[in-house]
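Below is the structure I would like to discuss, written out as structure tokens.
Heads up, this is only part of the complex; the chains shown haven't been moved.
Each chain carries a letter (A, B and C) given by its place in the written order, and its residues are counted from 1.
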Amino acid sequence: MNIQETYSALGLSDGEYERILGLMGREPNYLELSLFSVMWSEHCGYKNSRPLLRRFPNEGPRVLQGPGENAGVVEVGDGWALAFKMESHNHPSAVEPYEGAATGVGGIIRDILAMGARPVALLDSLRFGPLGEERNRYLFREVVRGIGGYGNAVGVPTVGGEVEFSPAYSGNPLVNAMCVGLIRVEDLMRSRATGEGNAVVLLGSKTGRDGIHGATFASDELTEESESRRSNVQVGDPFAEKMLIECCLELLKQDLLVSLQDLGAAGITSSASEMAASGGVGIDIEVEKVPRRETGMEPWEVMISESQERMLAVVEPERVDEALALAERYGIGGTVVGRVAGHGDLRVVENGEVVGTVPAEHLADAPVYEREVVRPAYLDEVQEFDVAEIPEPEDYNEVLLKMLSHPNLRSRRSIYSQYDHQVGTDTVVLPGADAAVMRIKGTKRGFAVTTDGRGRHCYLDPRGGGAATVAEAYRNLSCVGAEPVAVTDCLNFGSPEKRAGYYQLAECIEGMSEACEAFGTPVVSGNVSLFNETDRGPIYPTPTVGMVGVFEDVSRYATPGFKREGDIVVAIGR
Amino acid sequence: MKVRVLVRPKEGILDPQGEAVRGALPALGFGGVKTVHIGRLIEMEVESADEVDAMCRRLLSNPTIEEYEWEVVS
Amino acid sequence: MRIGVTVFPGSNCDRDALYAVERMGAEPVGLWHAEADLKGVDAVIVPGGFSYGDYLRPGAIARFAGVMGPLEEFANEGGPVLGVCNGFQVLCEAHLLPGALLQNTHMRFVCDRVRVRVETTGTPWTAGGEVGEELTLPVAHNEGNYFADAETLARLEDEDRVVLRYVENPNGSANDIAGVCSEGRNVVGVMPHPERVSDPALGSDEGLKILRSVLVGAGV
């Protein structure tokens, strides 16, 4: 392979390769190129969405941590805070639904854990094609099983979510998972690496070839070829995750960690380079020390493997033994795999020999593609439609029955009854209401959480749909009696390289931002999933919103349902 | 005729069950076990063996993460 | 009264059980799986979860953990032991209770609230209830389908050892069995989670009827 074939195969464009040459001042080797390729994928580098994301308001009186960390954090009161984030696992779930959904749950839990918080609630926002098609039925059944299979075992209750069916999602399901964690304000952890000479410790499972180039894969359209790249799929191990959670929380409690970061997309590469870049330091990874599950792995494979259930921690040298002993007690792996260094590079060392060096800030410095926002032609067409033209139904009873039995409206019980929604004994309002309500033990306080998405609305009117999505979440929280405080989101869109896709993305963000400003609910974290397209075309633009609200007194919650004969029914609003 | 199908995690794919069992064994008093892999055993009574391979591929195993082998046992 | 709660790798209702013990008005004591020491507790709860990931079979590995030796001794000497959900599975695997828990017949995990009937008050964990009394308790399991051979089932019925029975069977259990006790009656296993309904803040404390029985039995 010549160099151009090599970088193209890694998903880098000519311009991006030029940029790498410029930054490095020399030709990168294959390992270094791999590092750039994963860090500059849309999934890690947000190269198509970053300029648009700046539009989101992200400040507010309760915000302790906005976007940029592993999760956003808001203050609840009495010294408590909530860390939360939503993330997509659409592509992995399209290929292997059970494991894709399961590892999606595992990944978002580790994001919350990285903030030092105990994960206390999960939600899932799902989209599938119509259930008349066998493949869609399979995806739906297995995704739900996967979410339950992981969440139930790991002991974090799945307290809410939503699901919709539409032909727009056939073959490209959306699987978005949200996690909320609880933490004392003073215990908030950040991922910034500091302290030259501190040890970098890898915690959790062994490293295999799982998900190699998964981050690049997640940023591609689904094609026959990506189907055949399935051998990359990651398999989740909720048991290992459970032990990882308990171990990390204990390490934090005993004050043994300087910083903590989850290993998600792009594995050690992204975690180490992000920790280094935000701390303004360098990190040396001694790649031969990384415990492996498979033989014959190359350094680049170890560096970008997405093996699940791993965390990276920075530990002071004199606390290392204590930290490793604790990992042993929890039956998980704990290995010193590197050091914080004075230089600003991510340096990969194999048996004493440097096999790759890239300044961490360059890896974080993905190119940004700003495009012109041009209104696509389809909008005029769809907006011409006049609702008044729909003929009045003759039999409203029949319409009502039809509506009630529609897959998008009928009861979700068959889904949430497969999720343990009570483990932890904090779930005050169970699934089936407008939002889940959780208490915080030892206080009168609590919080409510919901997820919402309106793909069709966003397709017909991206700005209005974006705003309405936020408004729906806001209403859901209001209905249970909570004060809505902040938002996380997952932007599921088609290709931004196409005019309609980019317009939808930009306009939805605008609509969501306007609504968030109006409601005073800043966006504190989120995730982007672009290129959701199959040969049948793009999905509906589907930003999903996860909103969190708080209660000063959680006993003052409301639930839907008529409570008493004779009560008066009032409709509020226009 | 009776057919036996063995389904196991593909080479290189994580086998959390096997790992957990192996990891637990020494503490449980079972020494000397180096690796453990856990899969599925499927035994079927079929009229002919013609379609067994197709069944393995389409239903009995998940080709994304598993491999299978089968044999006629009687 | 001091009540121990075993903590296996993968237990996930251990913290809930410890909290419920506090709600009962007793002193909770965590019992780490690797330590062969019951720390002098007066009763033991084996909580729910997925010990060792439920890999192999639920409860199969946990049964060999260090804490199980003294627990078996304690049980054989008549000490009150309650297994909840995965704890029930562990106690069956350890042969402290008869039978086994198979996969739910509908093959799905089931999380719901179900009505169960108290069938006997002759155990330390139901002494505070009434025979025939109905409770609404949460269930959350994938393998809750109680199985025992015909002879064992007949014995359990004859000897009044069915402790809780489902009013509506959520998993296919033989004879609608939701809980049984040992021959000595001191070891009880139940699939529903009494600890999840032990706090009015969550809408019900019916589970305390079961948990607090052990205080009644001990004359507290």
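To be clear about the criterion, a contact is a pair of C-beta atoms (placed from the backbone, for glycine too) under 8 Å apart; a residue touches a chain by one contact, two chains touch by 3 or more.
What you are looking at is a predicted structure, and each value in this text was computed from that prediction instead of being measured.
> Given that a single representative of each chain type is displayed, how many copies of each does the whole complex contain?
A x1, B x2, C x1
Following the convention adopted for this analysis, only the chains that are shown with their structure count from here on.
> Could you see whether A-C or A-B has the larger number of C-beta contact pairs?
When the contacts at A-C and A-B are counted, A-C has more.
> So what's the Cα centroid distance for subunit A and subunit B, whole Å?
33
> In whole angstrom, how far does the Cα centroid of subunit A sit from the Cα centroid of subunit C?
Here the centre of subunit C sits 37 Å away from the centre of subunit A.
> Find every residue in subunit B that makes contact with two or more other chains and list them.
In subunit B, the residues touching two or more other chains are 16, 20.
> On subunit A, where are the residues touching two or more other chains?
Expected reply: 237, 239-240, 331.
> Taking the complex as given, what residues does subunit A use to touch subunit B?
Contact set of subunit A toward subunit B: 95-96, 99, 205, 208-210, 230-231, 233-237, 239-240, 293-294, 307-308, 331.
> Could you please specify the touching residues of subunit B with respect to subunit A in the complex?
So the residues of subunit B touching subunit A come out as 9-10, 12-16, 19-20, 23, 62, 64-65.
> Can you check the complex and tell me which residues of subunit B touch subunit C?
16-17, 20-21, 24, 27-29, 38
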